[in-house]
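Apart from one protein chain that is not included, each protein chain of the complex appears where it belongs.
After this line comes subunit A, so read on.
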């Protein structure tokens, strides 16, 4: 007879000394866990509710400008600082941690329309409607500068004058060139007082410029005649152009997939394109009710933030048609510029009410140092919530956002209008010969034409 019974010695299963950790044993057998799906669902519900309880996205506002904020620039080498410029010519460098101005750059007469920093973080380039381009030396932050009450002010290291008002500026990635746009697109070198290259895309002004982070010689511009044009500065003319039904206010390249770019359009949608294939938009991001003024990608390339004329800031996934988050305050008026911070944690918006606002990118995120166990618990909550977020009870909680009344009403109205239109189109299609009426998808509907220039 062979016999064996379970016998557990207490020493094996308990700790030896009081300074040891408690021993933990695992058995992943599902038969030990009855009703595990119901328990998981309950945990998902609790996680969704907790996320809403801890959702406090607004961190603070940076007050100091005396006129509406027109543009912002982030320094790629220094995480804590951000540059902002206002409509009265006031340029400031802010310290985000203390939310105070570190340095002011006075000099522009009139609105500053473009602001950009070189990749090594030393030179700030600004341009405005007074037809000047000014180059400034960015002050190095040092440890002795703990005296925050005194705001330094700097002198421009160079001032270049042009013929017409300038509307945008952007600096080449890992290069010495920067591009300004106004009546035409000019490529400048830091040391020359005249532009090195010029491109004239047409008779209308060019309102925004963006260099590609992956290919330093490729440049995307958007002009007032509703075109988005991609240039290669080594060639003498445009490479590709897309004409849409409404103008694009701002363009941003995806830092992780540099062939894709997204344009913030005047009709309230953002259109993502593959730079190599322009026949149709890759994705249409719809949620704003009014013109989208500015767009910036997160350094992860997975999300982007948009600021719109309808007084709200939205965060979209890079491949999703609807926003995952909306931020708004009673005091925030028309948002003209937004930036995603370089550590993908914060979103900064500059608006018409002279304030820069700092928001968390993930509203219920716990900032600061997180213990590994806390981190695991957060990840588990996120995963279990994503597993059940299509079920009605949890979907209602996760989707719920408080919208300001004007936006809520505008969305309801546009939904009613679109439904009526769709119904009429469906009936027209149903009562005509099959194949005669073809519905174009939204991805192609808004593009009038596109061409590739040799």
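A few notes on this one:
Rule of thumb we're sticking to: a contact is a pair of C-beta atoms (placed from the backbone, for glycine too) under 8 Å apart; a residue touches a chain by one contact, two chains touch by 3 or more; residues count from 1.
Please note the rule applied: contacts and distances are computed from a predicted model.
Chain not shown in the complex: UniProt lists it as "Probable U3 small nucleolar RNA-associated protein 7", one of "Histidine-containing phosphotransfer protein", "Probable U3 small nucleolar RNA-associated protein 7", "Cytochrome c oxidase subunit 5B, mitochondrial" or "Auxin-responsive protein".
In the full complex, subunit A touches the omitted chain through residues 1-10, 12-14, 22-35, 37-43, 46, 319, 387-388, 390-391.
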